[in-house]
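One protein chain is absent from this view; the other protein chains keep their places.
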Amino acid sequence: MKGIYITERDGMAVVKLGSGYNIGVPPKVCTFVERPAPAAVKPVDVKQDSSLPNLSIVSTGGTIASRIDYRTGSVTSQFNASDILVAIPELAEIANYRTIPLATILSENMTPAIWQELARAIHEEIKGGAKGIIVTHGTDTMAYSAAAISFMIDTPVPIVFVGSQRSADRPSSDNAMNAVCAAAAATSDLGEVAVVMHASTNDDHCTIHRGTRVRKMHTSRRDAFRSLGIPPIGKVEYPSRTVTLAPDTVRRGTHKLALHDKLEPHCALVQFFPGMSPDILRAFEGYKGIVISGTGLGHTSTTLIPQLRHLTGASTVVVMTSQCMNGRVCDRVYDTGRDLLDAGVIEGGDMLPEAALVKMMWVLGNEKDGEKAKALMQADLKGECNRRSAHGL
Amino acid sequence: MKGIYITERDGMAVVKLGSGYNIGVPPKVCTFVERPAPAAVKPVDVKQDSSLPNLSIVSTGGTIASRIDYRTGSVTSQFNASDILVAIPELAEIANYRTIPLATILSENMTPAIWQELARAIHEEIKGGAKGIIVTHGTDTMAYSAAAISFMIDTPVPIVFVGSQRSADRPSSDNAMNAVCAAAAATSDLGEVAVVMHASTNDDHCTIHRGTRVRKMHTSRRDAFRSLGIPPIGKVEYPSRTVTLAPDTVRRGTHKLALHDKLEPHCALVQFFPGMSPDILRAFEGYKGIVISGTGLGHTSTTLIPQLRHLTGASTVVVMTSQCMNGRVCDRVYDTGRDLLDAGVIEGGDMLPEAALVKMMWVLGNEKDGEKAKALMQADLKGECNRRSAHGL
Amino acid sequence: MDYKKAGLVAGIEIHQQLDTAEKLFCHCPTALRETAEHAGEFSRFLRATVSEMGEIDRAAKEEMKRDRRFQYYTYDTTCLVEDDEEPPAPMNDEALSVCLTIGKMFSMTPVPQVHTMRKLVIDGSNTSGFQRTALVALNGTLPNGGEIETICLEEEAAQRVKDEVFSLDRLGIPLIEITTSPCMHTPEEVQKMAEYIGMVLRSTGKVKRGIGTIRQDVNISIAQGARVEVKGVQELDLIAEVVRREVQRQQNLLATRDELKGRGASVDTASAQDITTLFKDTKSTVLKKAKKIHAIILKGFAGLVGREIQPERRLGSEMSDYAKKCGVGGIFHTDELPAYGVTAEEVASLKTHMKAGEADCVIIVAGGSEKQAVCAIGQVVTRATIALSDKPVPEETRKMLETGSSAYMRPLPGAARMYPETDVLPVIIDDARWRAVTIPELLTARADRYAKEYQIDLPYAMQLAGSDKLPLFERAIKEGIKPKLAAFTILSTATELRRDGVDVRKISDDAYLATWHAVEKGQTVREAIPELFRSIAAGSTFEESLKNLAPRVSREELEAIVRKILADRSEFVAQKGKAALGPLMGVVMAEVRGSVDGKMVSEVLRTGIDKALEPK
Partner (left out) sequence: MDYKKAGLVAGIEIHQQLDTAEKLFCHCPTALRETAEHAGEFSRFLRATVSEMGEIDRAAKEEMKRDRRFQYYTYDTTCLVEDDEEPPAPMNDEALSVCLTIGKMFSMTPVPQVHTMRKLVIDGSNTSGFQRTALVALNGTLPNGGEIETICLEEEAAQRVKDEVFSLDRLGIPLIEITTSPCMHTPEEVQKMAEYIGMVLRSTGKVKRGIGTIRQDVNISIAQGARVEVKGVQELDLIAEVVRREVQRQQNLLATRDELKGRGASVDTASAQDITTLFKDTKSTVLKKAKKIHAIILKGFAGLVGREIQPERRLGSEMSDYAKKCGVGGIFHTDELPAYGVTAEEVASLKTHMKAGEADCVIIVAGGSEKQAVCAIGQVVTRATIALSDKPVPEETRKMLETGSSAYMRPLPGAARMYPETDVLPVIIDDARWRAVTIPELLTARADRYAKEYQIDLPYAMQLAGSDKLPLFERAIKEGIKPKLAAFTILSTATELRRDGVDVRKISDDAYLATWHAVEKGQTVREAIPELFRSIAAGSTFEESLKNLAPRVSREELEAIVRKILADRSEFVAQKGKAALGPLMGVVMAEVRGSVDGKMVSEVLRTGIDKALEPK
């Protein structure tokens, strides 16, 4: 039996048969016949329409397009404008694209340092005339990154994060629809940092979420991303690509371009749980700030308070958020809360714990005065912290 | 001006005037006149109907009933059957009550040790003939406690956790409706541990949630509790008190009474975030187990993996769950996931991170064999871990 | 009427909405909305909390008589705090400042540490079941010798849409409550006091204006009578009348009691019975609809139940008010029957059945259920028994009816239905803060100043200072508009248009200002303002309205018009001479439809007349 040797896996030689099936066989039964010439990749060159707006696509590793070599079964991520337009032809009707390959990481490996590079790259593109930015990003930490860019850039144009929950190498992938909707959002009247992803399990529309108000709320569904605390800031219908923005959504041109790319990475997010030992908090000594994901209105057990007081005494900023994720922290209602306030913990309003963490990195990176930093943590900088909790949310 | 001295607050003497208003005045302007005799509390004695089923109400500090002394403005939590029936007369139509004051703590101070006491008390009551148990509990950690009791007791009768999001001393409190619905659930055909709380902001029905599948999802709303991963296991209409159970809900009498009250408190829950330092994991050396609340399908950054491998090598059980909170962990799809599996991390299926933590305490308290414990962590013990993810969830 | 002799003692409470940016305990705007704009609804029950004494407040108990599900409308301008789904925010400092200002204007003493209390209110108007209120200042005096007991800062209640439906837009708007001591002894004194306090409040420029933004409650008692609070007097002009009628009511109740006693009247509780079958063939629609009809005999009450104790109000009305708390529509009594479709034969058979004598009055209640009917009869017994008692005037909270009479609302609330709002931290008013409070110019002083500075007649200036549009006037002055133009437009033009049926409320302050600026810049003339306003009130924008004005008339056109008018009226001109100017001004102005400045018209007309009078 003849076949193409693909790889070694768990001690077996994986061989692709003429029928297309792979099988794993002991290497010793294989005989080398010949090394076929690598398949010639047809160069693709797709014309772009220069009359359309210029968008820049910055890639951090989320793939918009993939290519499959059926001869070997291998899948390759593709990232240049031509490749993307071959895979998703509708994109060519929306804009002209420049592609900036910033990183190729799985998003769980995202770091504050890469956020800084990303912010600088986006800033450069907008300065260079891009009418909108699309950031392709793995979905795991996309919400954190979108929040980070929200704080780091004052943007006059849309900065749209997009990813896919089903890999681009499958016909059912959400990549194409998400990318098309992201491009539509990036050329729309939007003027803030957003995440654009499937609104439901149907291929019918995408939701535009504010970068500081979005959270990945499902491990695998297409519609994993949800706005918390506020309604979504817009939607994009598919395939019509009609963009509708909410009344409060920041419009294109509202803000002047500015880059504030400092971050203090020595910050952490800690979820409180019953029986949590104060010793765990010792790990954060020397940290510039920690965000507590407390229970209910923003509590920890009383036993943690001395250690928290110790941290705030040592100039660690401690911000209280709630693991409930919806609603507002209020530490004035119960004794524990008042004790926490007394220990120097500050209320995180209705911020998401994750957004609060990212904001803290930004605030502590940019404001060295402790009291001012605390005030900034409680102020609404980029829609992350609302004074009012609307009915129905 | 005359008034009743109430207390000292922030250096001021708080005085209640004849009109009912409190004002704070400097202590030096006050002159003692007389010490009025404490108000005689009218003894209340409400007849119970012995033909109704016997329920036991175990209190951990959540209050069902409060009493207000308008003379001084003080609010007192009440916890004996008569007091409760005076405050919520409908309860008398549902059952006969025994009250067991177990603890009076704010629920953020709940500990595994109190869970053990609670489990033993409930076991005792059921053994003693209670047809159902109501546990009043602060809402902050109610979901954790309900999960703990789910694992610790095999119960033939309903064990219903209930609390209120608005304090019992206000006319709008959800306490009465929640308590009435809880009593209805506790006398129903239910046969498992559940949380019964408002279904919406309306006073129209309560939802019955499975103890291992419920999470507090809002800091302050009445309908903060939500079933995640499965639909609610039932509902109670109000004021009709009609109980409807879902088809898969465990029915009364399905299980034989048994108490498994061992817990291993040396367990922790850790949420991963971008940029998290591996040093933080050092705090968990010597822990029997940790639950990671990872990103997406169950990931941490690659930089954490050596430290996780170190922990598993030292016999710490490490279970991966997802901070997405909906959906299933699957570490076979991406490289990081496969590396985590290789490092000895085990997949937590579709368990909630909080339920996984509580389950871990129980599993490690009851099963000393490491491999068996790991298998138990992945098995479905009390509905906390489903093999299938239903459409729409 | 000698009120001194009657022993009249009266006090008032004034509730005034404050015009702050945000509500008292949340960050929502203090905007009132159309109910049609509501964005969501929810429904709740309220239940009275048990007091330390094991008792429920009597007012609360009364509210609980019916199992009521309240429904609430939410808006995009309301939040989870109004929904009672989120702890309150800290007390609005702007609102507190307004209270302190007012307190200082009344020479009051501020409370060193202000505590927010919960005042039990379970009629549905507060989603929490209580109203948050804080005592801010004490012991004020007025120039006229009146005394202010307290100033409280409260949250406004939700507006009732109908029945058990409330609108949350109003809930939480800051409300200042000013309570005088019971220091007044004539109806007129009371009204004057209310007028003065209102003027002081408006002097701050931080109170809301317009219908419903201020409400007076009047406390009235006479010798032998009882303290009665008449709530919700919105028109200042009615205050004295309300006091007069309440005095009348209490005197009549005392007189009625004396007559009843003289007759040896009694309430025959044993006579209460179900008489549903008696009316099974009745033509009375109310009785026909009833599931259960009960009746009771009030022995010796005949004639007195139906006798007027206040215009349009009888003892029967009082009983009816009580009975309504059980959910029935009211009562029937034999003093008023036959009527309402009940025939003389039915009345006769009722009296026979009840074995009622000539001196007796039979009361009938028609209930939707047995429970309702029994409850209603119980309420009738309660009220009738009071009428016979040593204290025939019950202490009550009453609501004002349109004409100044009043109807029973609920018992006077117990003073002790308050307990601390633990979700709101106390606020310190220290010396520094109190010293920093500045007192604004009183409106009366302001009127004097206007008169002097702007040469406006004093009564006119007083009117202006008291006007809703005062802030607009102040803004106009600041923007350089001539004071007289502004004052005239506000006080005369707008008033005339309103009398003419034009909905001048639709003209925004911005439209006023745009109009004035256009006049000042010569884009239009003063005389065109009425036409402009008519157009704006009809829905056009200011710009559209200006464009659609009668075309500007050029000097040449004006001269031609004047020539024609003078030619047509040459005899008149010849006859009147220069005095023709006045009468003819009106004719020309009407012709040019106000689109030419009067000065120019007068100039051209004068020249024309002069020319016409020139010897030919």
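Side notes on the structure shown:
The chains carry the letters A, B and C, assigned in the order they are written, with residues numbered from 1 in each.
Operating definition for what follows: a residue touches a chain if its C-beta (ideal position, glycine included) is under 8 Å from a C-beta of that chain, and two chains touch if they have at least 3 such contacts.
If you're wondering where the values come from, they're calculated on a predicted model, not measured in any experiment.
Put simply, the missing chain touches A, B once the whole complex is considered.
Per the touch definition above, the residue from A:104, A:201 or A:254 contacting the chain not shown is A:201. With the whole complex as reference, residues 1, 9-10, 12, 14, 17-26, 39, 41-42, 44, 65-71, 73-76, 78, 86-87, 165-166, 168-173, 176-177, 200-204, 219-222, 239 of chain A touch the missing chain. What chain B contributes to its contact with the hidden chain is residues 297, 327-328, 330, 332-333, 387-392.
Everything below uses one rule, namely that only the chains that are shown with their structure count from here on.
Taking the mean of all protein C-alpha atoms as the reference point, the chain centroid lying nearest to it belongs to B. Mean C-alpha positions place chain B and chain C at a centre distance of 49 Å. Shared interface positions of chain B, defined as residues touching 2 or more other chains, are 219-221.
Counting only residues that touch two or more partner chains, chain C has 80, 83, 85-87, 422.
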